[in-house]
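Every protein chain but one is kept in place in this view of the complex.
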Amino acid sequence: MLLHLSSWPEVEAYLARSPGIIIPIGSTEQHGPTGLIGTDAICAEAIAKGVGEAVNAMIGPTINVGMALHHTRFPGTISLRPSTLIAVIQDSLTCLVQAGFTKFFFINGHGGNVATLKAAFAETYYHLEGLRLPQADRVQCRVANWYMCSGVYQLAKELYGNQEGSHATPSEVALTQYVYPEAIKQGELASEVNSGHGIFGSTDFRRRYPDGRMGSNPALATPEHGQRFYELAVKELSRGYLEFLAQE
Amino acid sequence: MLLHLSSWPEVEAYLARSPGIIIPIGSTEQHGPTGLIGTDAICAEAIAKGVGEAVNAMIGPTINVGMALHHTRFPGTISLRPSTLIAVIQDSLTCLVQAGFTKFFFINGHGGNVATLKAAFAETYYHLEGLRLPQADRVQCRVANWYMCSGVYQLAKELYGNQEGSHATPSEVALTQYVYPEAIKQGELASEVNSGHGIFGSTDFRRRYPDGRMGSNPALATPEHGQRFYELAVKELSRGYLEFLAQE
Amino acid sequence: MLLHLSSWPEVEAYLARSPGIIIPIGSTEQHGPTGLIGTDAICAEAIAKGVGEAVNAMIGPTINVGMALHHTRFPGTISLRPSTLIAVIQDSLTCLVQAGFTKFFFINGHGGNVATLKAAFAETYYHLEGLRLPQADRVQCRVANWYMCSGVYQLAKELYGNQEGSHATPSEVALTQYVYPEAIKQGELASEVNSGHGIFGSTDFRRRYPDGRMGSNPALATPEHGQRFYELAVKELSRGYLEFLAQE
Amino acid sequence: MLLHLSSWPEVEAYLARSPGIIIPIGSTEQHGPTGLIGTDAICAEAIAKGVGEAVNAMIGPTINVGMALHHTRFPGTISLRPSTLIAVIQDSLTCLVQAGFTKFFFINGHGGNVATLKAAFAETYYHLEGLRLPQADRVQCRVANWYMCSGVYQLAKELYGNQEGSHATPSEVALTQYVYPEAIKQGELASEVNSGHGIFGSTDFRRRYPDGRMGSNPALATPEHGQRFYELAVKELSRGYLEFLAQE
Amino acid sequence: MLLHLSSWPEVEAYLARSPGIIIPIGSTEQHGPTGLIGTDAICAEAIAKGVGEAVNAMIGPTINVGMALHHTRFPGTISLRPSTLIAVIQDSLTCLVQAGFTKFFFINGHGGNVATLKAAFAETYYHLEGLRLPQADRVQCRVANWYMCSGVYQLAKELYGNQEGSHATPSEVALTQYVYPEAIKQGELASEVNSGHGIFGSTDFRRRYPDGRMGSNPALATPEHGQRFYELAVKELSRGYLEFLAQE
Partner (left out) sequence: MLLHLSSWPEVEAYLARSPGIIIPIGSTEQHGPTGLIGTDAICAEAIAKGVGEAVNAMIGPTINVGMALHHTRFPGTISLRPSTLIAVIQDSLTCLVQAGFTKFFFINGHGGNVATLKAAFAETYYHLEGLRLPQADRVQCRVANWYMCSGVYQLAKELYGNQEGSHATPSEVALTQYVYPEAIKQGELASEVNSGHGIFGSTDFRRRYPDGRMGSNPALATPEHGQRFYELAVKELSRGYLEFLAQE
């Protein structure tokens, strides 16, 4: 069930049978010369929908702008500051908790979101306790990164070896090709690509990674690969969601 | 052009010819017993895409959660506080201005966003001036409400008279039916519907408008109506965008 | 009754008979070469006092600095950021609600305040609900712009036609002349005056409106006009206040 | 010169001869059974006007709501949180500094404002340095409490001895009687009055000081006393302002 | 008892007999050419420990970074903005109040902290009342500045006369020499030292006080003096703490 395609009585009925909701979160950031700026949101949203169908869970609206400050020297990147993203998460979850949701499963497509999400969860639990909502002490949030699913990880290794890299990876590009075959970009990629640096400010990032890729060769991606990644992620995260829901 | 389906070099190329971007903004809120919770985002996004194609403009990611605090007693509604939404707008526009965008045309689907958006624009201009960006004094934001287009307004009056109401209106419901015919809800609507009250807190709102509608009869909506609204809005807002872009 | 000239037992007695309070809000901003920087606060305060006498209502302290960021390239302008003004409103109303006030009627003298005020009302309702005050769900705020009163609008049209303009208007200047005849400024006004531009950042504003006027000819103002505007506004807003108070 | 009764060209002319401005700051808070809720703002404003005339200085708009959280269990009190007041001061001074003002002399009528004002000055200096305004390192703020003027202090001692107390004092009440003789309140005062407690939360405050007075006997106040306090304060603060202005 | 060397059951046991806690607060800021950057925290912490032993009270962790924005042009200084320090105090006290502490005695080593601390106390009382904690109305905070103890003040006068100055004073330097004899700095001090200026921005401060001292001659300090200051402060603040604890 997609929240945005539901009516409020349908949500009410859903809540009578389940307190869980899946929230896709991505980012709007450069993904190298050939990757889509929406890659992280596209992947998270597609997988979340797949999981939602598999486990009959409610899917919330995609958070399509996340924490990508280090990518902001590349045009098209949009980022929230961590403190803003914390406020967004807190406000959003507070509404949903008041309605009766208590189990929040974030399917995440961007490594840069993880720290801020975890900080936001802590801030939100505290905020809800301060509001003295009776259900506050049952609220649970979890972030599940699709690219960390063991099947995904193994397939990426098998298909791309160390050309998988860590940003604008062929695995995520492949997944977007599967979802949006009409938006596959052609383009020459430099054969040299930097890798292994830390991530600091945005100017520094662009100096280290001039075309935006981090050690990756997205030219290896194909839509067929993307479908395999998609299926592996949906399968693994469906199981993960059900375990999360069942957990006391 | 959709920003999320573009690569950063494509954005760079776009900026060489245009400083304009269209940002759809909606809401995630109850729309009566039969309206979709995502109605406002769905309408804004669909029309924005139509305008983008018509005028060859860049479309940013949809802001799908807006200012809907008064709807939060209905399950499924998600809202930001106005101060959070101001921070979201400020952070987002700052990224885009640093990349070279200076003309921001928000296509809005929710009346409750307007005040906060205008406040956010003022706060953002001031913030950009404080950052001493050279292009700060050329930044312009405008909010265009699709439901206020004169053609849309007239057609709604013609088709629905005073059963258009002011929330969960047949016109917006029709538009979502055109975009998502698979998500048309059936359901009995009370023949009595309240209207004419002010909007205050969320508990008060639900007391005044127990099923979420404000004076509307969404049962009148049809997908065919929706297509007509869509086309009228796209036409009028395409002209509006071009005028905004041309304006000094 | 003026709150600042009352004692707390008098406020307590007032609250036993009425939950309503009128709060004048203006701005401290340039009003062209001959208009007073305090124009908006002066007008709002004078009219609020008149209304208070007419309907025997409590008048709170005037908020004399509002949202005028776009005027800040003219010396003497003072503005809050919208997010600061939201905090001011929220803090202030929270105090008054805890004391028993639930009906807040803002008499406003500045168009630039409206969006932020409306955002502030929404944020405040939400905040009060979070505090779990029993009276939170009866709190109602309304903003009434004196310059939008139909009688005022018609008289301005009649007296000044399109020389009324939209900032540093002869109608508001006239009203300040009626209130402060000793502060009437003489001064040559350029016969050309710009109009019709949007409002964006402060540098942009000054470039478009070099002497601060927006399409207006304040030289047409007289104290006698001012008195007529005053009386029309007091009459209309007194009725408006009583209706607001009576409304469930 | 009163800023609110000036035009922007007059402010520009003033700045050519002086970078100084006087800002009255008071509070909107209970002042015992017979004191005016606006006492602190009334006193600060009246004295500031007197000083402005004496030394030909610009007087900004009165900040009539300050930091009075501990008085909020008495109806009519309005307070900002310290962090809100800091934001108000920072926003306001930033506007004035950009216009050319660099010497800010706050004439204060409320002891509870002092700590927050000093914190706000520090935060503002830092903010202005961050904005890289060239004049930032010349900005100076000072708070001058009229009730701490040595002449005022001595006269109060002489007239009232230890019945001066520390809140709702006869000296401040006298001053308001001088300024607003039409608003002198009659009323029985309990002969017992508490004093000597610390100031903590608002509920605690009301428990310790049930009628709002802190050790004072405002029944001793007369308008004639008020005039003498006024004249002493104006004289002393005029000298203080000139010294502040002259100080490098 | 030192909180950081206690276990939670020990804290629980302590709370059964006392609601009081002593919190040392200092600063990390330049103290002239020979003073330690940690001077204020070192002094506050040492004295707090002495008091804690004398009166058998719990000592919380030292707040070693305070409000020292005006010292930030000297390398090594670290400061919070006042609004950040307010948040730190509020968060910290909220935790402790929820555990049962209600009497907070801050032993402070830095004049620059006082205003912000007082603002923070007010903000915290208000916050706690908003949380509706039953014990909120018994919470009391006090700031005790060790350098203002009458015995300390007199001894400093006796030993150093007007060479005590007001920053990087021989008395505080002496106290650090007593606590950390291994960290006594040698170094030539200019015989001229500025004094008597106000404190404004950081660039201004460094211009007025080029080596960081304010009218002081820290070369007069000895560890033996330090011991005497320490003992006087511990004695006086022990009495102060007990009075504070006993006070209703």
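Letters are used for the chains, namely A, B, C, D and E, taken in the order the chains are written, and counting of residues starts over at 1 for each.
In this text, contacts are C-beta pairs under 8 Å (C-beta built on N, C-alpha and C of every residue); 3 or more make two chains touch, one makes a residue touch a chain.
No experiment lies behind these values; they were computed from the predicted model shown.
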Could you tell which one of A:E53, A:D204 or A:E231 touches the chain left off the display? A:D204
Touch with the omitted chain, as defined above, among E:V11, E:I25 or E:L159: E:V11
For the chain left off this view, which of E:I22, E:V51 or E:L96 is in contact with it? E:L96
Need a quick check: the contact residues on chain E for the chain that isn't drawn. 2-12, 15, 28, 30-38, 41-42, 60-62, 64-65, 72, 74-81, 83-84, 87-88, 91-92, 95-96, 98-100, 180, 183, 185, 187, 212
Chain A residues touching the chain left out here are 67, 69-70, 72, 81-83, 86-87, 112, 114-123, 125-126, 128-129, 136-142, 198, 200-204, 207, 247
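Assume only the chains that are shown with their structure count from here on.
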With chain centres set to the mean of the C-alpha atoms, which chain is at the far end from chain E? B
Which chain has the mean of its C-alpha atoms lying nearest to the mean of all protein C-alpha atoms shown? C
Chain pair repeating A-B, as identified from C-D, D-E or B-C when over half of the contact pairs by residue number coincide: C-D
CA centroid of chain A to CA centroid of chain E, Å: 46
Distance between the centres, which are taken as Cα means, of chain D and chain A, whole angstrom: 53
By residue number and range, which residues of chain E touch two or more other chains? 132
